[in-house]
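My structure is below; once you've seen it, I'll send some questions.
Apart from one protein chain that is not included, each protein chain of the complex appears where it belongs.
When the chains are written out, they are named A and B in that same order, and each has its own residue count from 1.
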Amino acid sequence: MAWVNAIIQGVLIGGLYALFACGLSLMFGVMKVVNLAHGDLAVLAGYIAIGIIAVVHVPVLLSFVVVVPVMAALGYVVQRTMIQSALDRSVLTTLMVMLGLSVVIENGLLQFFTANTRGIGTGLSLITASFSIGSQIQIAYLLVVIFATAVVVLLGLQFFLSRSKYGRLIRAVADDREAAQLAGADYRHVFGIAAAIAFGTVALGGIAYGMYSQLNPTAGTDTILLFAFAAVVIGGLGSLWGTLLGGVVLGVAQQIGAQISISDEALAGFIVFLAVLVVRPQGLISRRAQS
Amino acid sequence: MSLATDTTARQAGTFRVTRSRRNVAWTGAGALIVVVVLALFPYIVYSGTTAILVQAFIVLTMSSMWNLLAGYAGLVSVGQQAFVGLGAYFVLILAIHGTSPFAALPVAAIGCGVAALPLWWLVSRLRSGYFAIATWVLATTVLLIIEKFSSIGGGTGMPLPGLSGYNPALLTAYTYWAALAVTVAALAAIYLLLRSRLGLVLTAIRDDEVAARSSGARVGLARMLVFVVAGIGCGAAGGVLAISQLQVQPTAVFTVVWTAEMAFVTIIGGLGTIEGPIVGTVVYMVLQQTLASYNAWYLIIFGLVAIFVALFARRGLWGLVDSRINVRLFPVGYWLRLDTDRPRRLRLRAPRG
Partner (left out) sequence: MTGPADGGRSESGAPLLEARDLTVHHGQLRALDAISLRVFPGEVYAIIGANGAGKSTLLRTIAGLHHPSTGSVWFDGTDVTRLRPERRAGQGIVMVPEGRRLFESLSVEENLQVGAAYARQGPWTIERVYETFGWLRERRKQLAAQLSGGEQQTVALGRALVANPRVLLLDELSLGLAPVVVQRIYGMLPEILATGLTVLLVEQDVSQALRVASHIHCLLEGQTTLEGRPAEVTADQVEAAYFGLAGAAPAGPPGREGEP
């Protein structure tokens, strides 16, 4: 029964991973940008939330309402300025700029918040409480909420991409940037919107992570980025639900690994990632074969 | 005036292809003098200075390797710390079994070269961005696996055996010479590699991969060779790191900060030239020494400078110098010398990015 519990935990935490992964997948699918600073952005959002709660004393749930749009706006600006300039130059420049951004954010956070871990406390008993099924299965309410949030976000994203004008434009620009230009679309603006969505969703993930676990400045690169990337690869690029599936598979693999030995949690996930890379590099659900 | 019309117009004359504009014998002699002077340092300067120089040599070796990967083979790796760590651990393992860490260095380097093969197999099919993160994941995986073995220190690390018998002053000198030797060997290897046929293949790949393939160049093989060489180089640097720190601690040797430093030093100094990492290392050391007491600040500023240089001075500091005075300390390009007047440069190497 402990295994069933592990699997359930893994599935639920897959939701959090999906939140991290969808922004990474979007930026790569649309702009061909591998955002090495992606994880650090999540951590940054978490720390901003901590800062806001400490200064203004708003309820935690309200911090979402502030931080997510702020991060989304930041995403648009960063994309239109830094990332676009890098894209205009070369792939290497883009990678270096993103790496530079990652280093700057991480060390900036280290400098101001020190390496100590922080959590986003809510004072709500809901957050720490859990319910049981049988004697061996214990599920934290928070985790269920996070998973539900991830599903809602993905549904919203899918609706946006398939039904709205800008969703179509994003898909069109991803397919053929030049043809979109010829149809009158400024692809830099469309890129900006995609980046805004990516930054916004990863901010959501970062705050959720701060509530579920502890934040520390290096978590962005130690865990979040690599897990997000693993989820994208396992699930397959180009598919939103693929990132959820990838997150779930990653989460389950990790929890099973933890059952074997508590220190093997992350390792188990990466081994599954490497296996997928070797056996089926296009992922489990792929709309486009990864070249 | 195109080259074609130029050469046909001078049909009566001849031309030849040379390696450099001036006689490089003097640069070779100069390099030798520099190395000899550096080798004498332990007799001349305080051990504090040699310790700083050891750090500089480590960074220079790693950056030169990263430059080889990214600037010549087009492989942007964010996982080179895997080899830094493996090099350190190979030295540790050999030292635990009784070998002197200094003697273990070359063996560790070769061990890293061998380890590079399966790692290459895992990531070789991936393109740029994916390749970058996949190498990072790979490095983290190697770290996690190594941390499981408590006999080599587990998650907390352990001191490096075999060094306690040395006189401290002698130890710093030996460490310094080991670092110097590794750096000289690394730069020499890269220089010779790029002047060889492999270097020609790499330049061809960099300029136009499809054309290179259809001309018969073994692109995959060339890239693999470069990856292995970079693995050996970073591994050697990792071994020196272990010796200089007198201990091997997993999160310290496997941290991605090494790759960030390699990348930034190369970008700032100048990608795609052998001189670039040298310039970049100087900048890095200056920054680090002046800001040392402010810990994270030097990395923040370093990162900002790297971003700035990547966007606005793509050929780096050496590139700025190079375009003005047109000197190569390490000539790996070709010159076309017509039998009249000044030779005109046949630019077979174009900077990347």
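To be clear about the criterion, a contact is a pair of C-beta atoms (placed from the backbone, for glycine too) under 8 Å apart; a residue touches a chain by one contact, two chains touch by 3 or more.
Here the structure is a predicted model, which is why all the values come from computation and not from measurement.
Asker: Using the touch definition given at the top, which of the shown chains does the missing chain touch?
Answerer: Within the full complex, the chain left out of view touches A.
Asker: Which of these touches the unseen chain: A:180, A:203, A:230 or A:249?
Answerer: Residue touching the absent chain, from the options given: A:180.
Asker: Which of these, A:32, A:89, A:118 or A:171, touches the one chain of the complex that we don't see?
Answerer: Spelled out, the listed residue whose C-beta touches the missing chain is A:171.
Asker: List every residue of subunit A that touches the chain not included in the displayed model.
Answerer: Touching the chain left out of view, subunit A contributes residues 165, 168-169, 171-172, 174-176, 178-187, 287-288.
As a working rule, only the chains that are shown with their structure count from here on.
Asker: Just give me the whole-number Å value for how far the CA centre of subunit A lies from that of subunit B.
Answerer: Spacing between the chain centres: roughly 33 Å.
Asker: Using the touch rule from the top, collect the residues of subunit B that touch subunit A in their complex.
Answerer: Residues 70, 76, 78, 122-123, 125-130, 132-134, 136-138, 140-141, 144-145, 147-148, 155, 256-257, 260, 263-264, 267, 271, 295-297, 299-300, 302-304, 306-307, 310-311, 314, 352-353 of subunit B touch subunit A in their complex.
Asker: Give the list of subunit A residues in touch with subunit B in this complex.
Answerer: 28, 32-34, 36, 82, 85-86, 89-93, 95-97, 99-104, 107-108, 110-111, 221, 225-226, 229-230, 233, 263-264, 266-267, 270-271, 273-274, 277-278, 281, 290-291
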